[in-house]
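On to chain A.
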Amino acid sequence: MEFWRKPLDADQVKVPHGQIYVIKERCKGCSFCVEYCPRDVLEMSEEFNKKGYHPPVAVRQEDCVACGLCELICPEFAIHVELIKEEEEATQKPEV
Partner candidate 1 sequence: MAEDRRVLTGEHFLNGDHACAEGAMAAGCKFFGGYPITPSSEIAERMSERLPEVGGIYLQMEDELASMNAILGAAWGGWKSMTCTSGPGFSLMMENLGLGVVLETPCVLVNIQRGGPSTGLPTLVGQADMMQARWGSHGDYEIIALAPNSPQEMFDLTYKAFDLSERYRVPTLVMSDECVGHMSEKVVIPPAGKMPEVQRKYTTKKPGEYLPFDHPAGGVAPMVKAGDGYNIHVTGLTHDERGYPVINAEAQDVMVRHLIDKINKNRDDIIDVEEIDVEGADVIIVSYGISSRTCYRALDMAKEEGLKVGMFRLVTVWPFPEEQVRELAKRVKAFVVVELNFGQIYYEVERCACGNAATYLVPHAGGDIHDPADILAALKEAAK
Partner candidate 2 sequence: MPAATPKRDEVRFTGFGGQGMAVLGYILGRAAAVYDGKNATMTQSYGPEARGGASSSQVIICDGPVYYPYVIVPNVMVAMSQEGYTKFRENLTDDGKMLVDEDLVSLAPDEDLDRVYRIPATRFAEELGRKIVANIVMLGFLSALTDFVSDEAIRKAIADSVPRGTVDLNMKAYEKGRAHGQQVAGDRSTKAEA
Partner candidate 3 sequence: MTTPGEVTTAEPMAPEQHPMSRFLREDRMPHIWCSSCGLGTTLTCFIMAVVESGIDPKDMAVISGIGCTGRVAGYLNFDSFHTTHGRAIPFATGLALANPDLRVVVYSGDGDLVAIGGNHFIHAARRNMDILCVCVNNFTYGMTGGQAGPTTPITAKATTAPYGSYEYPFNIPYLAVASGANYVARWTALHMRRLKNSFREAINKKGFRVIEIISPCPTAFARKNRLGTGLDVLKYYHANSIIQHGADPKDADIEMGGKIIVGKFLDVDRPCYRDYVTESISRQLGGK
């Protein structure tokens, strides 16, 4: 059993969200991104790319916090993540 300490201002901190993109044909299936994603967003897919590797897939996209680690560790320039802007994320902002 792990104990997590919750920051007192946790409800005020906006957790960023990221959109993950995989360029499947570039992937060589090293699984670095899957292994080192701090939020376990990625898994190796079942599908093959043209070179016979299994590219990763974002199975828990909603957990992605756009930390960019997958993008940084990928040796193939095959995965990148885009920070989802707040206004896009928010539903219908009221006009003033």
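By definition in this document, a contact is a pair of C-beta atoms (placed from the backbone, for glycine too) under 8 Å apart; a residue touches a chain by one contact, two chains touch by 3 or more; residues count from 1.
How were these candidates chosen? In short, all candidates are chains of the complex that A comes from, given by their letters.
For clarity, every value in this text was computed on a predicted model and none was experimentally measured.
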| item | value |
| --- | --- |
| Chain A: touching candidate in this complex (1, 2 or 3) | 3 |
| Chain A to candidate 3 touching residues, read off their complex | 17, 19-23, 25-26, 28-32, 35-36, 45, 53, 57-59, 61-62, 69, 71-78, 80, 82, 84, 88-89 |
